[in-house]
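The excerpt is restricted to a subset of chains, each kept in its original location.
In this document, chain identifiers A, B, C and D correspond to the written order of the chains, with residue numbering beginning at 1 in each.
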Amino acid sequence: MASKVLMKGNEAIGEAAMIAGCRHYFGYPITPQSELPAYLAKHMPKRDGVFVQAESEVAAINMVYGSGGTGVRVMTSSSSPGISLKQEGISYIACAEVPCLIVNVVRGGPGLGNIAPAQSDYFQAVKGGGHGDYKLIVLSPSSVQEMADFTVLGFDLADKYRTPVMMLSDGYLGQMMEPVALPEATNIKKYDKPWATIGARGRGQNLISSIHLVPEDMEKHIEHLYKKYAEIEKNELLYEEYQCGDAEYVMVSYGITARICKTACVMAREQGIKLGLLRPKTLWPFPKMPISKLAQSKNVKGFISVELSTGQMIEDVRLAVNGLKPVELFGRTGGVVPTPNEVLTNVKRLFSIK
Amino acid sequence: MKDKAKILEEVKTMKKVATRPKCLSDRTFHYCPGCTHGVVHRLVAETIDELAIQEKTIGVAPVGCSVFAYWYFNTDFSQAAHGRAPAVATGIKRSVPGSVVFTYQGDGDLAAIGTAEIIHAANRGEKITVIFINNAIYGMTGGQMAPTSLINQKTQTSPYGRDSETMGYPIRVSEMLSGFEGVKYLSRVAVDTPANIVKAKAAIKKAFQTQLEGKGFSMVEVLSICPTDWGMNVPDSKKWLQENMIPYYPLKEFKAPKAEDAKGGE
Amino acid sequence: MGRVIISEETCKGCEACVLVCPAKILKLSEHLNESGYHPVSCVDQSKCTGCASCYRVCPDIVFEVYR
Amino acid sequence: MSKKNNKFPLNLVIAGFGGQGVLLAGKLIAEAGLHEGREVSWIPSYGPEMRGGTANCTVILSDSEIGSPVVENPDVLMILNRPSMDKFLPSLKKDGICIYNKSIIEGFTPRSDVKMIAIPASEIADKIGSTKLLNMVLVGSFMANSKAFSEESLAYALKKSTSAKHQNLLPLNEKAILEGAKYI
């Protein structure tokens, strides 16, 4: 194991991206992700990479569309308002099957909001903030280590399925420092991309496009996409269960919040409360079956979705639980982050646990 | 029929002086009768043939009547979002530096929604070639006012004529871009007459050559007609272009690598 | 001295070529092609100069010109 | 309100190239139907190109609230070009009516279980004064065959749909309609 280095989450993404072979970044400044472009602006040139500060988020995502279409590993990053601006481009990218990594270091919204950590872009990432029928693979790291690991994973999944991947992080994970064991460059997979638009070079035309004028053709293409999505759901689900074995109450929580919940779990056990945590690492695909299984278990009396929003992921939890057990929400929003104690207190309140 | 056979016999001994460029597919253009998109397609294709760059060219067509350009050009292609072709082209060129990348954009596309993208690609001196079709209207969506629509021009969204007081003035894109140092070739041409079409071809070729030589950003603005949305037949359309567009949008080579070496452009 | 080969079915009858032919030998036909247009035809090939003006202005590459 | 019953709901599809006046023909029929107090709906479908592409529309005339404005098997077809014939003829209801412009539609296999009404519409239109009147010729035939509305209602619809500065063209249009009405 390589020795650990103390890094900010944003920087860990940058370093891991380069290790994963990414040499193309297109982005536009916004807090709280600015350390990522700053890191890449500094290090890309040393590795013959391309760092372009685009004129806007809209331009950046369309540069990614062009670049990813040539088969190189490419990424962009932004934070909430900037990600909203990218929605048209993301919809195009999903439709045209351009592999790429899109990082959202989520901040408090709606509107300009603030620069504190939030998880209120869940719907946008998971249900589709852009128009039309499509899905993104959505990865949710919960430590600086995972910021690095999921970056590598993201590029891999993007190439494997020819699909855009979003990393849904937040202001805390982006800005905090923790020790990281950087991924090994030798473990990086490479993929053939015979579809890339790099000049025809004697073969027939390659085309990156999202127009299908005849509805039946469009439907066929969407069916193709959804077959791929079904594969991804089957193969790529990631989640972690913590103290769920005998749990009477299960929190579902991701990202920075899951860490707070973990501490709350420990505190709960000290008080004799059987509290567990299910942490999705992939938000799409969502751990529907694992939650459904827990819902069917006799121990479990109820679920609590703990999120930094007014309640977004809770809909997916409810869909998974499907009425078998009560599902409650503990959410803080607008950039407010609860303490472990506050989480526990609210779990107890919601289920009248003494 | 008999005639046809006779001619086919006669030409066997003659020299073919003009025929479909190799770089174009056999597909019939979907454009309206008389629409000059077809002419410009042909000029670009001839250029690609002559420079022998078909195998390393990647075209970028955003939305507009020419969104299906990829049906016609036998090169790799990327279909871009409305207005974003210069950004897409930037992404491509930065990833495949040895390639030749051109965008093919309408005036609604380039001068309205895509204003920021064209300006910044030009300013960065991206080594791409932009074919800019100025037909003073939005074609594909059925004839709305473009930033280049002339004063008093009637369109779907300026039914009483473009009024400078509330809708502003027609934007002279080439003039606006000519000030940027990253722009190395820039010319405005028209495709109304055979003579102007010959000049247009020369300009397009110079633009591609500028890219091939790695100099910087190149663009050709092509004054074009849209008989359908102008609501005129083809002869009247050409006359309208000559009498109204050319005076406001003078034909001119704004910048060329040679001149630039000497004086830094106009 | 020239000759033109006209691909009738691709012609959309826009008259651009008719307008510019210096020999004035291009005319729209009476009949319609499959797309419903009156296609252009050359009424006197012997007068064709092979100048290719028709080829140049035609948006649909209907002409092949020989000299 | 004249109710000619059991004819309704009457479902019509009109199809041809863009620029042939397909959509306007449908609109006239819908206006005429509305004028007679019917529920009507008109729904177009066309490609991105303004001309040269295909265009079609579906018109429903009904005595009661119209549910689906989309029709699988129309009662009447009005076909203006060859590709549309190939595309729509198979969908026509048994015993339905297919009115078409035989001037430019040739070489297809007609159906024997429907009424095929072939009209040299382009020629008729040219003769009256403009190829553009093609659609009116067919509308005339539709009126005569379907008896979905009166001549007066159609005249009213035509007048209403014609802009002030083109009112002078009304007589030509009406002539085309009457010529078409001869084909039953």
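Operating definition for what follows: a residue touches a chain if its C-beta (ideal position, glycine included) is under 8 Å from a C-beta of that chain, and two chains touch if they have at least 3 such contacts.
From a predicted model like this one, the values you see are computed outputs, not experimental measurements.
Summed over the full structure file, the protein chains occur with the copy numbers A x2, B x2, C x2, D x2.
What we mean here is this: only the chains that are shown with their structure count from here on.
Chain A and chain C have Cα centroids lying 60 Å from one another. Averaged Cα coordinates give chain B a centre that lies 24 Å from the centre of chain C. Centre to centre, using the average C-alpha position, chain A and chain B are separated by 41 Å.
The set of chain B residues touching two or more other chains comprises 31-33, 67. Within chain D, residues 47-48, 52 each touch two or more of the remaining chains. Looking at the complex, you find that chain A touches chain B at residues 24, 26, 50, 52, 54-56, 58-60, 62-72, 74, 88-89, 92, 96, 197-202, 205-211.
Those residues of chain B that touch chain C in the shared complex are 3, 7-8, 10-11, 14-20, 24, 28-29, 31-39, 42, 191, 193-194, 197-198, 227, 233-235, 238.
Within the complex, the chain C residues that touch chain D are 12, 32, 34-36.
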